[in-house]
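Apart from one protein chain that is not included, each protein chain of the complex appears where it belongs.
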Amino acid sequence: MIRNIAERAVLVLSWTLTAMLCAVVLVFVGYLLINSLPGLGMELIFGAVPPLDALLGRARVFDGIFAALAGTLLLVAGSTALAVPTGVAAGIYLAEYASPSIKRLFGFFFDLLAGIPSIVIGLFGFSVAIFLHQRFSGRIGPCLLISAMSLAFLVLPYVIRSTQVALENVPATIRKTAPALGATRLQNIVHVLVPRALAGIVSGIMLAIGRCAEDTAVIMLTGVVATAGVPRSPLSSFEALPFYIYYISSQYTDPAELSRGYGACLILMATCALLFMLAYSIQRSLTYRSLFRL
Amino acid sequence: MQPRDKIIVEGVSFSYGQNPVLKDIRVTFAEHAVTAVMGPSGQGKSTFLGLFNRLWDDVPGARMEGDIRIRLGGRWLSPFSADLPLPLLRRKVGMIFQEPNPLPMSIARNMAFPLKLAGLKDKAVIEEKIRTALEQAFLWEEVKDRLEKSALDLSGGQKQRLCIARALILEPEVLLCDEPTSSLDTKAAGVIEELLIQLKKQCTIVTVSHNPQQVGRIADRILMLHDGRMTPMAPGAVEYHA
Amino acid sequence: MQPRDKIIVEGVSFSYGQNPVLKDIRVTFAEHAVTAVMGPSGQGKSTFLGLFNRLWDDVPGARMEGDIRIRLGGRWLSPFSADLPLPLLRRKVGMIFQEPNPLPMSIARNMAFPLKLAGLKDKAVIEEKIRTALEQAFLWEEVKDRLEKSALDLSGGQKQRLCIARALILEPEVLLCDEPTSSLDTKAAGVIEELLIQLKKQCTIVTVSHNPQQVGRIADRILMLHDGRMTPMAPGAVEYHA
Amino acid sequence: MSDLGEKAAERIFMLCAAASALMTSSVLFFMIVLGRPVFREVSILAVFSTPWSPHQGGYGIGSMVSGTLWIAFSAAVIALPMSLGTAFVITSLGGPDLRRWLWALVRFMTGIPTVIYGFVGIFLLVPLVRNGLGGPGMSVAAAAFMLAVMISPTMILFFSDSLLAVDPAYCQAAKALGATRVQRLLYVMLPKALGGMTSGFILALGRALGDTLIALMLAGNAVAAPESLLDPARTLTAHIALVKAADYDSLEFRSIFACGIILYLFTAAAVACVRLLNRQGR
Partner (left out) sequence: GALDAFNGQQGTIRIAGGTAHIPVMQEVAKRIMTYNTDIVITIAGGGSGVGIKQVGEGLVDIGNSGRKPTPEEIDRYGLSMFKWAIDGVGAVVNPENAVRSLTQEQLKAVYAGKVDNWAALGGADHSITLYTRDEASGTRAVFWKKALEKGDIYSRALFIPSNGAMKTAVASDPYAIGYVSVGHMDASVAPVAMDGVVPTIETVKSDQYRVSRGLYSNTRGEPTGLTRLFIDYLFAPEGQQIAAAKGFIPVK
């Protein structure tokens, strides 16, 4: 009978807890939507400034999230530009060149890297910035470039691992096709293996982009500020959406500002959720076909 | 005319890590002949074929002893000598697999693929070669109007002929076939068999097959692989071993 | 004594999503007999067996029409009626699979597993039942000294007999066997065949087999499944269809 | 393509891999170099036992270690049953449509930025805790609950993957012997999946230990070690974020590198555990 009661309990509890989780997510998302939808619109981003003027840099936006949005975009662009080539190259090395023992060793390093808390990476970036500041140039300090580098470092393991796994999963028949036709190892990688593994690689990159867009801890230590406008150079401070949200959460001064905070939440959440969902669906779809070109 | 030797295998042993697959194999292959290799599954037939174009080259732990020589362009070369770069070897020793493996691109691009890998640029030459190779593979008539269509939409037999044509475009002197018809229906397989017999004129063919009837139809010589050892067999004897 | 009917299948059609597998099947199964279902691969033999214990129950998109009735405990019941809970049905209609599938635990635990699922607690009774079932499956002598050892270390034939014993321990009235010997060597298969014939006394047996000789040896009645239709066959006719 | 290009490409690939691996070690190196003065001037024991009061020369981070453990473990304890329940429904108990929906939901959850959990936490959860449970609202409880919501998708994904990886032959055996769905789950799938599930739990715990924003925004950041769920607490991560911009030469600032080292060690331990488990699993 005990057994039966335990089984029953598991059944009931499972359903209850699942319902609870769903309810929590529902309340969470519902709360955000209710609070952010009224404020959604062009003014959320550009405030009172005509959008074109803002985009061309002719006018500055003080009561919109334009600068934060632009900062996040630049940040994501910068960090992906750094992390993707390095990560894909390292992934290719691990999958196609490395000996089993190197694979195991580097694999451990990358797992370790993936597990380091982002604030520790931020701290690392910050100390590097200070080091450079003291040793080399007084012009260097925490800035967009340092942030992008630290973020690149944060997402590197995702890119490496997804590239490696995607390549290793290419079926043996396809792997042998090009070599049997006289392809060198590099030709095989460039013309057959990478295109074939592209879906997996791209979905890894998507996850990495999502991570860059949402991470707050790293940039908090490496150059994000409350007010900066659109950054003019990689060596300047910048604003970013996640930090804007953090900042607003504790220091909003009026309801309008708070409602911009909710708006920023919605935009950031939609962006990240979209990227993650996209990554999952790309993994399954066959987009690589359309990209497969010699 | 007494057939000349094309490939000489001298005391070759092969193992994957601790697992010995081939043991002290000695055998020669005549030029312009179809030699069939038979034997139970997992005995190392595919491994044996792969010796000639070093396909196991980047399998970790794989180890070979002994020597192989192939007469390519009139010179006796060893696939393992440093002065024969791997891609060059593989262009001269073509290979066809059990599952037809066209790449996911158009028919024309599939055909041009090995030429581009070899660095050929001239469009007119490429087109000419594509046509010749497809004709040799009995495929030209069927695909000439759809060269730009995806190769993945061809039937199984057509795909396999495409793969053969793709191998032929490099004008290989040796053609290795690893159970080239086993994923095809009888009719499509018949076309491939016919094709292999025709191709004898140009190449030396080594094929792996499980089908004794087929081997009886196409092979000039039959080798049995068992327990890592290779024994020649009279063509007439094969039916009894099916 | 005229054999009584145990199972009646009335106009059953079955499909997986858009893919129809069984079409309007009408057939009856006699009590205490071995009925063999034959037919080419992929024709739906496994699917047909699964009807009797609703094994396809959580395959998404699977749909059945028609009716089945099984006489269990003297009452005619439909496997699909709401008042026959699934676990109860499956205890009365046991099943053996092609690959023996002992659970990764000791032999004794494997045997006790269905009893525990059914809520039985009494140790002595369980031990007694285990012994009886193992004896019926001709396995007791071989394992009585190693009941606490892992079931995964048994030989293939022993594993299969263990699975049969495990099914028998619930005293099923119907035993469904899905190619129960096809992963075994001839000797082990012979033991299982012998066993099935013995078991007729207790259960009604429906077995799927590919092996015409085997069917000839054990079946009282043979059904051919082809293109979704089922046709009875004279026991003598079977050799010609191999 | 020339042999030279071939060699160059391999070099480049290797360089990228080596550089990436090197970076990992350099994080630790940097932290030890910069954090060393703390351990030199104050004994290791003092680093953990004295309170945090820079004005009085106290640089202890013991209460932050305690805060980190309190919050992370409470979060894991809250997330575990929720994730188990959901993974059970996803893998065995639910119907096909429900499963698909739950999968989508869980994937969606993995995409929600941490800072938004914090944001909603401040305006929705903290007042609830303050009015419902008492105390200051910003507390271990508030942070742990939000953190639990954040890590449960990770757990659910791992749990479900491990459960689904169990050999279908075992499931079918149980099914044919009359096991109900719950019985199949509990007696056949669960014992086999336990190893993989433990890995998932450790990884999720690692995420909870390493998260900054939720604790920073919801836990109140008081410097005393918490004694109950309703007490405020400061995690190591939040401590790093809060002290970040002080004087680089001060011990106060150096001590946050000690925090970094401790966090790094936690991480390394988690990764090592998971690797060990995976090796045993094979």
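Observations
We call the chains A, B, C and D, going by the order they appear; numbering starts again at 1 in every chain.
To be clear about the criterion, a residue touches a chain if its C-beta (ideal position, glycine included) is under 8 Å from a C-beta of that chain, and two chains touch if they have at least 3 such contacts.
Quick caveat, the model's predicted, so the values are computed rather than measured.
One chain is not displayed; in the complete assembly it touches the shown chains A, D. Contact with the omitted chain, checked across A:A83, A:L151 or A:A228, is made by A:A228. Summary of contacts with the chain left out: across A:A59, A:V170, A:V190 or A:L274, the touching residue is A:A59.
Across D:M23, D:L164 or D:A224, the single residue that touches the chain missing here is D:A224. Panel shows chain A; residues 57-60, 62, 133-134, 138, 141-142, 225-229, 232, 236-237, 250-253 of it touch the chain omitted from the view. Remark: the residues of chain D touching the chain excluded from display are 51, 54-55, 127, 130, 134-138, 220-224, 231-232, 234, 242-243, 245-248, 252.
The working rule: only the chains that are shown with their structure count from here on.
In terms of their C-alpha centroids, the spacing between chain C and chain D amounts to 49 Å.
Residue positions of chain A touching 2 or more other chains, listed in rising order: 184-185, 187.
In chain D, 1, 180, 183 are the positions where the chain touches two or more neighbouring chains simultaneously.
For chain D in complex with chain A, the touching residues are 1, 5-6, 9-10, 12-17, 19-21, 23-27, 30-31, 34, 81-82, 84-86, 88-89, 93-94, 102, 105, 107-116, 118-120, 122-124, 149, 152, 180, 182-183, 185-186, 203, 206, 209-213, 217, 237, 240-241, 244, 248, 256-257, 260, 263-264, 267-268, 270-271, 274-275. Within the complex formed with chain A, the residues of chain B that make contact are 53, 55, 58, 60, 86-88, 90-91, 94-95, 97, 99, 101, 103-105, 109, 112-114, 116-118, 166-167, 170. Residues of chain A that touch chain B in their complex: 99-100, 173-174, 176-185, 187, 191-192, 196, 288-289, 292-294.
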